[in-house]
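There's a structure below that I have some questions on.
Missing here: one protein chain of the complex. Every other protein chain is in place.
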Amino acid sequence: MPHIVIEYTPNLGALPFDAMLASTTQALSESPEVQDEADLKARVLRADHFRVGLADSGRGYLHVQLRILAGRTPEAKKDLSRRVADALRGHLDALPPGLQAYLSVEVVDMDRGSYTKVRLA
Amino acid sequence: MPHIVIEYTPNLGALPFDAMLASTTQALSESPEVQDEADLKARVLRADHFRVGLADSGRGYLHVQLRILAGRTPEAKKDLSRRVADALRGHLDALPPGLQAYLSVEVVDMDRGSYTKVRLA
Partner (left out) sequence: MPHIVIEYTPNLGALPFDAMLASTTQALSESPEVQDEADLKARVLRADHFRVGLADSGRGYLHVQLRILAGRTPEAKKDLSRRVADALRGHLDALPPGLQAYLSVEVVDMDRGSYTKVRLA
């Protein structure tokens, strides 16, 4: 069930998204909270337009939502969040010079009782 | 107020999104929880990059967020979730052969007190 949604601003240069997603799902699959690696559904959404605060340029970011079924402990959620941040940071050391860039990770509880999952094919 | 957000991986072949959205809003409009059909705001977001678990290929998915104002019973939320899944499944029987594909539906409570809605034109 964990969904990993990465949103990013397109001023970060060419990012190795395939490697970033592979590292992230690998790191999460090693968590005791994840039962089945095939539940790890990751995706990337590119921002059409963006802005950081009051600056017209020179800033960018990636933001990750990790959406998990509710019920984890605060410690488990913190650990999952850190796994995602650590997995991504390793791929983000060649950003355009002079850019003020941020990475943030947010853990979202999904309502368990109304979650529907279907195998299509 | 219900927002329907469908995110999908682009390896599922050509999907009939217009028909999928029409079926989904139709099914939801028939729920006693929906007062005004014009409140049903559906949209589709395409993932630029994606990954499912530890597999480099051969897997895909659609994930739906149904965002409703808080206050529904667990039963009502489960029913809404199932309406969405059933409406979409009817359009997903011709996926690329050999693909391991999933559909999931998540119901999200939106904070009622701070929700703003404006008619623009």
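As written, the chain order gives the labels A and B, with residue 1 at the start of each chain.
Simple rule for what comes next: contacts are C-beta pairs under 8 Å (C-beta built on N, C-alpha and C of every residue); 3 or more make two chains touch, one makes a residue touch a chain.
Keep in mind the model is a prediction, meaning the values are calculated, not measured.
Interface residues of chain A with the unshown chain, by the touch rule above, are 7, 9, 45, 47-56, 59, 61, 63, 74, 77-78, 80-82, 84-85, 89, 92, 95, 97, 99-109.
Touching residues on chain B toward the chain that is not drawn are 1, 3, 5, 17-18, 21-22, 25-26, 29, 36-46, 67, 110-111, 113-121.
The working rule: only the chains that are shown with their structure count from here on.
Taking each chain's centre as the mean of its C-alpha atoms, chain A lies 20 Å from chain B.
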